[in-house]
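Every protein chain but one is kept in place in this view of the complex.
Right after this comes subunit A.
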Amino acid sequence: MTRAGFCDSKPLLDLHKKADERRAPLRTWSNACGPKDRWQPVEVEESRMAPVKMEPERRWERRLSAQTSEGIIMGFNEDSLMHTAADGCVEESVFLYPHGLQGIHSLQALVPSLLRHEVETALEKLDLAWDRVFAWDMFLDMMRTQTRNSLPNADLPRHFTDSTRSVLVDWLIQVHEMMHFQEETLYLAVHLLNRSLRQIKVTTVNLQLLGMVCLFLAAKKEECLLPEVSGLCYLMDHTYTSHQLLRMERKILLGLKFDLSYCPPLHFLLLLASIARSSAKVVWMARYLLELSLLEGQCVVFLPVQLAGAALCMSRQVLQDPLTPEGEAAWCLASSVHVGSETALLRIMHILASAAGKAHNRETCATFIKFSSPETMHVSRHPGLKNTAALLGICT
């Protein structure tokens, strides 16, 4: 079976960027958590920062043999599981490498138990893990499975353009809101749509049907209460019969081989925000930005964790919350999850900045309206988002 490893499909690091930029979160982490005077900026060779070619990982070998393998995104080595949250190896591993962090791609070597502890607490608090015992395993699964959730490229089949796609997504956002579905359902629906558009031959005439069935399938996966098929046909002005809808359902299930698993960027966002102790407003702003990413066809190539990280990062910069040492330390720990994908984050932030800048006067403004309500703290109307140029400025 071929794996859609992100390393093969797209460059994680833009080698033209300055080395400083790529290292940013690492350095801030070190400043916050390690002794400052020990930190020496290191000139890292370009080649060393390039992502390591990764083998499809077999995590389960750890129980059969205690071998370490190259981790997926930031080098989570499986032997980190052997450590308990209490063993003080954080300091140890930092001091073991006093000459900077050359060649350490592995986050595990840096923040093994602290991050683990924070992740477990956050997942438990968010009710995303059913049992704390499995929380860390679950996080590793999230990190691993998400690599299957990004697409190799942003190309759409002929006849379809990014703007047709965003009109359809905007409509799905409205239907989704009307149905009072959970947010996960929306993210899954758009993910299924992105994959279906590439897997299934569909005419422009049936595009709306395809979108609706993706939402319907997402609801079957995520929701307790399911809408009636006849109701869905009504929402489409009876352009299609329920028979057509069910035929499309089978077609999509077969096209996607029943693979409906998805690790929504929203979960990563909530996880990161929880680790970073972000304020409610920062979280709402990030959720808004993240939802805007659904409308952007170019975003399909990024990993969910990168989309979430970029949205949160930008939200913090727009809102400019007062900085505290604890807040900074927490943020550094949260952003350590992204070590190695700083360039991707910057690219996403650029996309989000231009999307947010024009969101209010676009045709597709369901998300803008949704996030202008008092319940969402009016984040989409925040003056900081008005000026695209200034927004782009914070992203560079």
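The rule is simple: a residue touches a chain if its C-beta (ideal position, glycine included) is under 8 Å from a C-beta of that chain, and two chains touch if they have at least 3 such contacts; residues count from 1.
Operating definition for what follows: contacts and distances are computed from a predicted model.
Not shown: a single chain whose UniProt protein name, out of "tRNA (adenine(58)-N(1))-methyltransferase non-catalytic subunit TRM6", "Cullin", "Cyclin-dependent kinase 4" or "Bardet-Biedl syndrome 1", is "Cyclin-dependent kinase 4".
When you scan A:Arg132, A:His159, A:Lys220 or A:Lys358 for touch with the missing chain, the hit is A:Lys220. Interface note: of A:Val229, A:Leu319, A:Ile369 or A:Leu392, the residue touching the hidden chain in the full complex is A:Val229. Within the set A:Val167, A:Met236, A:Leu253 or A:Leu319, the residue that contacts the chain not displayed is A:Leu253.
Taking the whole complex into account, subunit A touches the unshown chain at residues 1, 56, 58-60, 63-64, 130, 133-134, 137-138, 141, 145, 148, 216-217, 220-221, 226, 228-230, 242, 245-246, 249-250, 253-254, 257-261.
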